[in-house]
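A single structure is presented below for examination.
Missing here is one protein chain; the remaining ones are kept as they sit in the complex.
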Amino acid sequence: MPDPVLRLDGITKRFGSLVANDAVSLTLARGEILALLGENGAGKSTLVSILFGHYVADAGTIEAFGRPLPPGDPAAALAAGVGMVHQHSTLADNLSVLDNVMLGTEPLWRPMSKRREGRARLVATSKRFGLAVDPDARVARLSVGERQRVEILKALYRDARVLILDEPTAVLTPQESEALFATLRGLCADGLSIIFISHKLDEVLRVSDRVAVLRAGKLVATLPASGTAKSTLAEVMVGRPIPPPVAKPHARGDTVCVLDHVVVRGERAGERLDDVSLSLRSGEITAIAGVSGNGQAALVDVLCGVRAADAGTVKLAGRALAADPAAWVAAGTARIPEDRRDVGAIGALPVWENAISERYRKPFASAGIVRRAAARAFARKLCDRYDVRGAGIDAPAGALSGGNMQKLIVGRALSGGAARADQYLPTLVVASQPTWGLDAGALAWVHQQLLDTCARGAAVLLVSEDLDEILALADRIAVMHAGRLTPARAASSWTLADIGLAMAGEGARDAA
Amino acid sequence: MRLEARGALSPALAIAAPVAAIACTLVVAALFVAWAGAPVGRTYALIFEGGFGSRFAWSETLTRATPLMLTGLAATIAFRAHLYNIGAEGQLYAGALAAVAVGGLHGGAALDLPAPVLFAAMIAAATIAGAILMALPAFAKTRFGVDEVVTTLLLNFIVLLFVSMMLDGPMKDPTAMGWPQSVALDEAVELPKLVERTRVHAGLLVAIALCVLAWAAMRLTTFGFEVRAVGANARAARFAGVPVTRTLMLVAIASGAVAGLAGAIEVAGRTGYVTLDMSPGYGYTGIVIAMLAGLNPLGVIAAAVFVAGVLVGADSMSRAVAVPTYIADVIVAFALLAMLVAAAAVRYRVRWR
Partner (left out) sequence: MIDALAAMLVNADFWSAVLRIATPLIFGTLGVLLCERAGVLNLGIEGIMVAGAFTGWLAVHAGASLWVGVLVAAGTGAVFGLLHGILTVPLALSQHVSGLGITLFASSVASYAYRVSFPNVTTPPTIEPFGEMHALGIPVLDAQTPLTLIAIALVPLIAWILNRTPLGLAVRMVGENPAAAEGQGLDVVAVRVGAIVAGSALMGVGGAFLTLAAFNSFYFQMVNGRGWICVALVVFASWRPGKALLGAMLFAFFDAMQLRLQQADAGAVPYQAWLMLPYVLSIVALIAVARRASYPQALMKPYRKGER
């Protein structure tokens, strides 16, 4: 290839005993879209973080446009023409778009910021690349898609010639993803080179020129996108056969949970429910598709007993329950929250206290005193049965890896405090983004647990941004947008395009 | 430079770090002593002797440690739940005033009750006074989102002014010849001395008992779990079903009550009446003790004795050597900062890249 714009040579990075990147060498050509593919935990984000200067590699060198790039210095990377659109928001909500874009672009000691020139430049850049934004809008008001445009503009404003995007489609509807891909192709036509991180095989094949596959920190293959089959990529990405989850045939049962014209008046736009009605039946997986921030959090909070509905009724097993997590748990709700580190587990407390945290009064305490021996025995059995690996039940839960923490949370929810596996069946399972950030093995395990519990007779509500997951598991699908829910229809009656339109709030059939 | 969480907590480090912190403190304090022109070794020896070197020294130390154990416990209970009770000083004074109001002669409530009942009423009044003073900022926090640090701090000044107002007026001791002190406590409700001809009184036993009780409650009861969960991560605690607001209010009441009790015990055991200078900052020192103890109620006992020994020893030392008594405050304050760093060193490792 003619002189590559980027050359990474032998990049190695360790975090404690974990080798995140192992002697990775890559090149990027001018005008090329290179996809960096791998399952969660393969080392993709670490690699680009090293490239951009957030981390310093333990070994290896980086060259940008023929010159060595000083390690650990984002300012140097930016000056060399490398820009990055991060996975999590790097925009300040309380400031304007222009503020966010101009940050760091002027010498710190300049007595007055040149805002007029900055605004003109932003508008020109925005027009040139077809990314419309309002420079004076407060970021808090922007939609997710608009925020992503601002992040891309931040890099283009600084004359980036290499653009790194870290899982950009995780928060987009299918239509928005298409728009993004069109934008990216336009950028390449203009001479930019792009590194695109993803774990979604379809997108990678559709948008990239080459695919570099990372597995457990090593670069295992670099393949051209055209001519490579999806199954080949899947095999290379995961490296070992992961049997797909098996759904046992079973009958659908009665309705166990009903939400009727539920309204939740949240403080922020993304925390509102606007006249939502839904019924969940035992033996059935109902999935809620939608981009995060459209009210899913409020729905999950109501069904987990954390928040009360401001209007409308919510009934579980025919009874209206108060907004008390303990009541919902006692009524048979198995809850798997979206945020395992900050909501599902209390990191500073030991594993055994986390194992009983939902049931610390009943049955694991009597007369106000915790039954330590019983609780610890239960925790040991739980970790055994659900294969939770760590430094023991007395180690702080925060030290568990993501996968093990999720196993603890799923195990705790599904076992219901009972000593034996077959003694308890939840009435309702509420699973919110249950496989976010998990590797393929853990992901398959969670899916199998959900399918098994459903087959035994539980009603399962699955809230997910991952359409692949929804299409693989759901019996019925409803789509959430701006606090409203479409009616739930059989999964087979939805096309991908339908779902995408509903996620964006358009579509032939609106909420009745 | 980055901080990385250590995977396993090494017990060796958990002991070495605080020891290193104390050692650093002594080195830094030695610099201050040298600055005053005094011989460092002799100064430290005198401090140690004055605090721990004789029966008398121990008695003084234990007397001083009694209120410190209680304010330290008050701070520990609150800080464990991430409720920053900086108002222990005011709560202590309020408790002392309430105690004298109920149990005092000549203008106290002069209630005609048998001694044990009067004693109980006095203690109840003190704990309620302290509890209310902490419950109000806690309520403002849970209901209005007002940070309790500033409100508890400002309340200290308000309470002290109120006490001053009472001492000038309704609760003034008519026999004190103009000196601003309160009516005296009825002798019948004073606390007995533990050791003859020393100032050590039964309040010490109450303080130790409460610390042990708090430790047991924190470890063994559901309420203790609730407090620790709320302090570690209130959002996750709520998810697990812990009643966060109720827990915070109960913690506030408990913390304020213990601080109020400290005031009552000081009056009933040591002074016999309330004056404006009866507490040389015990409320604030209690915070330092709580941090030194790692927010562990049992540790509070040891930390209170240590700090009391340093304070008493410095008093005695400064009579012999020309080093100001403030060296004790310097030592205690620096120890706090050093322990803060040590606590982090136990949990995190420094990565230069």
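So that you can tell them apart, the chains are marked A and B in the order they are listed, and the count of residues begins at 1 in each.
Methods note: a contact is a pair of C-beta atoms (placed from the backbone, for glycine too) under 8 Å apart; a residue touches a chain by one contact, two chains touch by 3 or more.
Keep in mind the model is a prediction, meaning the values are calculated, not measured.
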item: From A:Leu95, A:Ala182 or A:Ala490, residue that would touch the chain that is not displayed; value: A:Leu95
item: Among A:Thr12, A:Ser25, A:Thr61 or A:Gln87, residue touching the chain not depicted; value: A:Gln87
item: Among B:Phe52, B:Phe162 or B:Phe223, the residue in touch with the chain that has been omitted; value: B:Phe162
item: Residue, one of B:Ala202, B:Ala302 or B:Leu337, that touches the chain absent here; value: B:Leu337
item: For chain B, residues in touch with the removed chain; value: 1-3, 32, 35-36, 84, 86, 140, 144-147, 149-151, 153-158, 161-162, 164-165, 168-169, 284, 287-288, 291, 322, 324, 326-327, 329-330, 332-334, 336-337, 340-341, 344
item: Contact footprint on chain A, counting only the chain that is left out; value: 45, 49, 54-55, 73-79, 84, 86-95, 99-100, 102-113, 154
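The rule is simple: only the chains that are shown with their structure count from here on.
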item: List of chain B residues in touch with chain A within their complex; value: 4-5, 7-9, 220-225, 228-229, 232-233, 235-242, 353
item: List of chain A residues in touch with chain B within their complex; value: 15-17, 55-56, 72, 304-306, 324-326, 329, 335, 337, 342-349, 353, 357-358, 360-361, 365, 368-370, 372, 391, 395-396, 398-399
